[in-house]
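The structure under discussion is supplied below as structure tokens; questions concerning it will follow.
Apart from one protein chain that is not included, each protein chain of the complex appears where it belongs.
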Amino acid sequence: MGLVRKTASTEPEEVVPPEPSVETLLQQVQDTDPELRREAALSLVEVAEAVPVLLARVGVETEARVRDAVLTTLAAHDTATVAAGLAVHLASDEAGLRTAVAEALATMPRSAPDLMPDLLAAPDHDVRVMTAMILADLPHPDAKTWLLRMIAEDPHPNVVTGAIDALLPAADAGDVPVLQAAVARFPDDPFLRFTVQAALPRLTGTA
Amino acid sequence: MTSTSTGGALSDADFERFTEYFYKRTGIHFTSAKRYFVDKRIDTCIRNSPYETFLTWFAALRMADRTDMLQQVINELTVNETYFLREDYQFDAMLSTVLPGVLAARGGVSRMVGPLKILSLPCSTGEEPYSIALRLLEEWDQIDHVDVEIHGADIDSEVLAKAAHASYGERSLQRVPKAWVNKYFTSVGSGRYQVDEGIRSAVTLHKMNICDTAAMKAFRDFDVIFCRNVLIYFDELSSRRAAENLYGALRPGGYLFLGHSESMSRISPIFTPTRLPEGIVYQRPTGAT
Partner (left out) sequence: MTRVLVVDDAATVRLYHTSLLREAGFDVAEAANGLEAVEAAMSTPYDLFVVDVNMPKMNGYACVETLRSETVGTAAPVLMISTEDRPGDADRAYQAGANLYMVKPVDAERLVRVATMLTAGKGPAA
């Protein structure tokens, strides 16, 4: 009783359980045990051949914590295939899925930018709202340019307000005309008017 | 100040290159806000190496993939300021609420199978795991009835060597009651005190990168993990992976303590927050998974 040293710790080296083969892990990703699926998804980090299986898992996975693990591993790939495979879920009716996918895409600065022309032109305005959410966090020099374009051109007020929210942390005095034009485009949107008015003093103060 | 490659300051491009590489290897991301700190520490590494310029040093680091060089950079760039009984209220929470909860969940003292396992990650120079040991020995009424394993882990081999030696100055020990110092430490001169062999040998130390999923599988079935003031240094993906690895290291229902200013709410939703009188602690859910 009391403090005891780890049993079988006479040798200082770590006893790491042998890693299952990639084939085994790919099967485990589809196991009925969610914890096995979660661990397998995490273990498949940097395994390119696992991408198709993991991408297929994103849409069907019912356990949020397994889906998070799948997305953590996929996002690290940051390739066009992964980005395109994730972007289809931005239109999902399931809030947990579309927000989790948007979060993952926001950590993919190499591949997410190539999706922007299509996403900015998506017919579903809910997809464009999610796109503004991605751009809010995407560490990419063009993020601001795309947001300004959404604010200037998007026909849906909720997309424009989402883009304004994403833009403001990086906005400066030069962006004031675009913001004012947005207010003029949607004169009946009280939130948009309030937001721009609240932001103006800070923006013009930095001129 | 002029910035030449040997003048102690990196060019913007070199800084970018280095921080990108360092992030990929360790999951630790330095923004330009840490520029001065990074520049100085890298200068130290270059001076301690056979290379004369950043470029030759960096090429050797990258191309030869020398783990000893990488280890040295990690040691220079990770902060290890700590002292005994730091953020002590969390140890209060462990004693008063968490451990009774763990024992109950594991069927009570008499029916518990296997030891109670506590992990300190990162453990730095050992103050945290030894603090846990001291508080258990002095203040936990079940310590004579339960086997407790304490593990400490860190990515930095130098701090682990210090943790193994376990000798501390007065500043580090200032919050430890005098009676405890007399009871569990031996004076080794120059105002330094070494933790007694009995406690040192009971704490198992490991070299570990919290973002390394394969290596983290060595950690299983922990009842309590302290992971304080490290996730804040990680970027989004690395902190998520670290959180997921910690989840795997915990027993279902096990408890995770983060640092005072940290919250899982910006990292990952996989844990269940639990409100204790001393603050919020996170639990691996016991449910279907």
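Every chain is named by a letter (A and B) in the order it is written, and numbering of its residues begins at 1.
Just so it is clear, contacts are C-beta pairs under 8 Å (C-beta built on N, C-alpha and C of every residue); 3 or more make two chains touch, one makes a residue touch a chain.
Source: prediction; values computed, not measured.
Engineer: Among A:E63, A:D78, A:E103 or A:E153, which residue is in touch with the absent chain?
Structural biologist: Answer from the full complex: A:E103 touches the omitted chain.
Engineer: Taking the entire complex into account, which one of A:A40, A:V53 or A:L168 touches the absent chain?
Structural biologist: The missing chain is touched by A:L168.
Engineer: Out of A:L3, A:A41, A:L115 or A:M130, which residue would touch the omitted chain in the full complex?
Structural biologist: Result: among the candidates, A:M130 touches the missing chain.
Engineer: Residue by residue, what part of chain B touches the chain that was omitted?
Structural biologist: 263-269, 272-275, 280
Engineer: Using the touch rule from the top, list residues of chain A that touch the missing partner.
Structural biologist: Residues of chain A in touch with the missing chain: 64, 93, 95-96, 98-99, 102-103, 126, 129-130, 133, 157-158, 161-162, 164-165, 168, 189-192, 194-195, 198-199.
The rule we apply is simple: only the chains that are shown with their structure count from here on.
Engineer: Please work out the Cα centroid separation of chain A and chain B, and write it as a whole number of Å.
Structural biologist: Distance between chain centres, rounded to whole Å: 28 Å.
Engineer: Under the touch definition given earlier, write down the residues of chain B that touch chain A in their complex.
Structural biologist: Against chain A, chain B makes touches at 115, 133, 136-137, 143-151, 198-199, 201-204, 206-208, 213-215, 217-218, 235-237, 240-241, 244-245, 247-248, 268-270, 288-289.
Engineer: Once bound in the complex, which stretches of chain A touch chain B?
Structural biologist: Those residues of chain A that touch chain B are 1-6, 9, 14-17, 19, 34-35, 38-39, 42-43, 45, 63-65, 68-69, 72, 75-76, 103, 106-107, 137.
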